[in-house]
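Data block below; observations after.
Note that this complex is displayed minus one protein chain, with the remaining chains in position.
Here is chain A:
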């Protein structure tokens, strides 16, 4: 059979198979009922949030506090580290003299 003949047969067969599928009176009535319903006010409107958008929002909600906490934590650590190094510097000052190199604390002991 040629291509046109095959196509015709498939078309006829498909039409026969789909014949029982009918847009019923009930379906028409339902559509008309929805169409005539007044538009709901904006705060009473049903919205559909796509799953990817919802997932992205959730990730943001979880990630933002975690990131903030990490930042705060690292800032605190930096301040502590800075203070510690300052103290250490102050405590362990090195004094170079003709007699040699000494820690300040050593010389302070001598003075006494």
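Keep this in mind: contacts are C-beta pairs under 8 Å (C-beta built on N, C-alpha and C of every residue); 3 or more make two chains touch, one makes a residue touch a chain; residues count from 1.
Everything below uses one rule, namely that contacts and distances are computed from a predicted model.
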Absent chain [UniProt protein name; select from "Phosphate transport system permease protein", "(Fe-S)-binding protein", "Sigma-70 family RNA polymerase sigma factor" or "Molybdopterin-dependent oxidoreductase"]: "Sigma-70 family RNA polymerase sigma factor"
Chain A residues that touch the omitted chain in the full complex: 1, 5-7, 9-11, 13-23, 27-28, 30-32, 34-36, 50-52
